[in-house]
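One protein chain is absent from this view; the other protein chains keep their places.
Order of writing sets the chain letters: A and B. Residues in each chain are counted from 1.
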Amino acid sequence: MITQLLINSLVAGSIYALIALAMNLIYKASEIPNFAQGEMSMFSTYITFLLLTTFGYPFSIALTGTLLFAFLLGFIFEFLFIRRAKEPNLLGFIIITLGFQLVLFGLAGWKFGSDQRTFSLPFSETEILIRTESFVLTEHNLASIIIAIFVMAGLYILLNHTKLGLAMRASQQNVKAAKFNGIPTDRILGISFGISSVVGAIAGILVAPVATLDPTMMWDPLIKGFAAAVLGSLESLPGAVIGGLLLGLVENLFGYYVSLEFKSIVAFGIIMLVLFVRPSGLFQKHYIRKV
Amino acid sequence: MTFLKVKNISKSFGGVKAVQDLSFEVHKGEIYSIIGPNGAGKSTVFNCINGLYKTDSGDIYMDEQKLTNFRPEQVAAAGIARTFQNLELFSHMSTLDNLLLGRHLKMKASIFQIAALNFRKSQAAREEVEHRRKCEEIIDFLELEAYRNLPVLSLPYGVQKLVELGRALALEPKLLLLDEPAAGLNNEERQDMIFWIKDIRDELGISLVVIEHNIQLVKDISDRLLAINFGQKITEGTVDEVLDHEEVITAYLGEPETDQKMR
Partner (left out) sequence: MKLKKEYFEDVKFFRNRASAFWAMVLILTLVSFPFLFKTYYLSILNLMALNVIVALGLNILVGNTGQISLGHAGFVAIGAYTTAFLLQVGIPFVFTLILAGLITALVGAFLGIPSLRLEGPYLAIVTLGFGLAVMVIIGRMDVFGGRMGMSIPRIKLGWTGLKYDEALYYVFLLITIFMIFFAQNILKSRIGRAFSAIRDSDIAASVIGINLSYYKTLSFAISAFFAGIAGCLWALYLQFLTPGAFTLMMSVLSLATVVLGGLGSVTGSVLGAVVMTFLNLQLDKIVDLPVIGDLISGFSNAFMNPSGIANIKWVLTGLILIAVILFEPLGINGLWIRVKRYWRLWPF
């Protein structure tokens, strides 16, 4: 049984980690917690659905189309709204992201109806890959883990071994200095939003088959992903991954051994405890303003 | 007579020793200045006295009362007010509100009394009116009448400095810590500041500790002087003694020999 629990934790954790990564990519670049993240993923997932089911394209094309759409969605969100905030402060940005969330939520409900739809991917969540006495591994389980690892590796290479990644890291550390050195920081921020949106869309596609596709499908995963990001620290990408995996593990263990009903809120109990000891998450030094 | 007594305080951040084993005493009714190059640890000393930083070791006393490891609001209650190097004003509030905030500790109305603030005779309203009158006196003293109801955000820098000074005075402190009161002021404003600092001591009887870079101002106001560098005391004494001290000159102007070598 413990093996099964670990597998479930790993799958849930990978998805949380992806959402947390998407969250942190934006937070690191702009100190904005993007509450529209979930709805952006949801909307992109609907695009996959549209391309696959309504237009009947093969999965590879549908996926490419979705990721392109996701990138544009993130980039345009930043360009149209975030960049134009008048007196930008944390609350203002939070409201903008909440507003965008409502817009996407409404549009999705309007366009696709709020009834739940089923969704099939090349890797099925019912097709069992390995079955032993102690555990069951579905195609979807394995695919989730592998895809998550691919995305993380991709992000690592992008950030550490490309010119774009260097520019992104530079503007994360010091926007002004980056700007003075000729980095187009505005555009870089837009690209960060785009990449974050792509990562979120991948998480959405992985969530959809398990959760059924409807406009509220990302609410719960988003909150968990956000919690994972906070757990690890919003400033650290490895922190997001570890936070996600940790949350998946704790949640599943608690759900099995203590209470399934309170599974969804135990995460917050733990996060409150962690934040009480380390106010900026596990992987970040707490910052104190100097006078 | 010793008023403020700082005894062997040390404070380090990570590996950087900002203040090392520093001691000094300020007498009652005195203007005591602290000078030193940038990064010498002057503001850190204030932050330690103030309770914004916890000292690693050493003690701070005022009037025989031990202030070591007090929280900032306890230090304020003990009668120490301060201003900041880079202005820490409540920028979205008016000048009057900023001064009224200085009266915070003197006001006592509870949340339940406040519900009756609309009634002229209520305890809360009478208290409010009384303290507004007090703040009005400070506004008179610092000649801030024209700015009373404007948000401090919109005021010129020099006026903002005065508002911060006024807010500190509103606490009716026994000791006032001024962190670079003349930084960023023009010549005329600096002369006014000298005048006010002296007035605060002479008319209000408040002792002052001043951090300042401008040597002219230091000469004009100080009774005694402390020079520090790398968080340690170089020397202490009257203005002339300290300013003529060899190490002080070196700290400010650099070694004469190295200068020549560079040429």
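Keep this in mind: a contact is a pair of C-beta atoms (placed from the backbone, for glycine too) under 8 Å apart; a residue touches a chain by one contact, two chains touch by 3 or more.
Computed from a predicted model, the values in this text were never measured in an experiment.
The chain that is not drawn here is touched, among residues B:Glu88, B:Glu189 or B:Glu241, by B:Glu88. For the options B:Leu4, B:Met62, B:Ala109 or B:Ile200, the residue in contact with the chain missing from this view is B:Ala109.
By the touch rule set out above, subunit B reaches the unshown chain at residues 50-52, 71-73, 75-77, 81-82, 84, 88-93, 97, 100-105, 107, 109, 111, 114-118, 120, 124-125, 128-129, 132-133, 136, 145-146, 167-168, 171. On the side of subunit A, touch with the chain left out of the figure occurs at residues 27, 31, 33, 81, 84-87, 90-92, 94-96, 98-114, 215, 219, 223, 226-227, 230, 234, 261-262, 264-265, 267-269, 271-272, 275-276, 279-281, 289, 291.
Here, only the chains that are shown with their structure count from here on.
Subunit A and subunit B have Cα centroids separated by 48 Å.
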